[in-house]
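Just one protein chain is left out here, and the rest sit where they should.
Moving on to chain A:
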Amino acid sequence: MIPFDYRRATDAEAAVDLVHGHPGATFLGGGTNLVDRMKLGVSEPEMLVDVSRLPYDTVEPLPGGGVRIGSAVPNSDLAAHPLIREQYPVLSQALLAGASGQLRNLATTGGNLLQRTRCVYFQDVTTPCNKREPGSGCSARGGYTRQHAILGASQACVATHPSDMAVALAMLDATVQVQGPDGSRKIPVAELHRLPGDEPERDTVLGQADLITAVDLPELAMATRSTYRKVRDRASYAFALVSVAAALDVADGTVRQARIAFGGLAHKPWRAARAEETLRGAPATEEAFRAAAEAELAEATPLADNAFKVPMSRNTLVSVLRDLA
């Protein structure tokens, strides 16, 4: 860990100004991932701008429908909020499937979105990693890849995004409210995270001084029966091997609309557009669910240790849709 400055921002604009003027600065939320990385030498910010006490700590209905979640709302509070539990159970379930009770008490909504991969080579400064040190090489390729990507990876990087919450948000078509040096803007969560390509060091489309202030959930009737299923190597406190966030609108045995996102398979929450398209108008049957899963996974390119993720994702999606139908 290197010595660093610590500032506590009084409002979003001041926070953005502090970071904008300082290339070595970064925002600090709950610190549950950033501080770990600092101890490991993976992240070496010269200045932390603490945004955890900014007034973005509420969950409120939006006037035109939907819900606004402040970026400083702790994960545990968000999971327990009645609006979320009743209208977006997938989000509550995803949050409770993540981390541990202690971590959820501290981790924030904004910070959860911006946590970084737990690829063991990214987290170890003694092994090459293109994400940590661009151009140094990818140690995961040819190494231990049980937790790694089977979709959308590149030669440069096969890391997965670790968030459960983000998978639910991508499925719900949530948007993030961003305060940047040039004012505020909205970005769909599904477009917030990037695929690694040739720049795996960039996890998201955000600039260094862009601050997430809120996450907006659209009104979505089918979300009241949404669900999150996480498959992992142990029952608690483990990252997803694969997870599925899904909602299904079925009438008279026919799928009117399906919404599906996978976690644990890619560098970003993986919205399963092909599976959704395959299901539109299809009968709500096991065969159709399986065909949809296979359509989505047709281009999966597993690594040495994670070929199991293809059948595991397929079976998990079929199981989730079977329960929702």
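One rule holds in what follows: a contact is a pair of C-beta atoms (placed from the backbone, for glycine too) under 8 Å apart; a residue touches a chain by one contact, two chains touch by 3 or more; residues count from 1.
The rule is simple: contacts and distances are computed from a predicted model.
Trainee: Have a look at "Electron transfer flavoprotein subunit beta", "Ferrous iron transport protein B", "Glutaredoxin" or "Xanthine dehydrogenase molybdenum binding subunit apoprotein" and point out the UniProt protein name belonging to the hidden chain.
Mentor: Of "Electron transfer flavoprotein subunit beta", "Ferrous iron transport protein B", "Glutaredoxin" or "Xanthine dehydrogenase molybdenum binding subunit apoprotein", the absent chain's UniProt record names it "Xanthine dehydrogenase molybdenum binding subunit apoprotein".
Trainee: Using the definition of touch stated at the top, determine which of A:238, A:282 or A:295 touches the missing chain.
Mentor: Checking the options A:238, A:282 or A:295, the one contacting the hidden chain is A:238.
Trainee: Identify the residue among A:1, A:205, A:273 or A:304 that touches the chain left out of the display.
Mentor: A:1
Trainee: I need the residue numbers on chain A that touch the omitted chain, in ascending order.
Mentor: 1-3, 39-41, 118, 120-121, 123-124, 126-127, 139, 142-144, 231-239, 241, 308, 311-312, 315-316, 318-319
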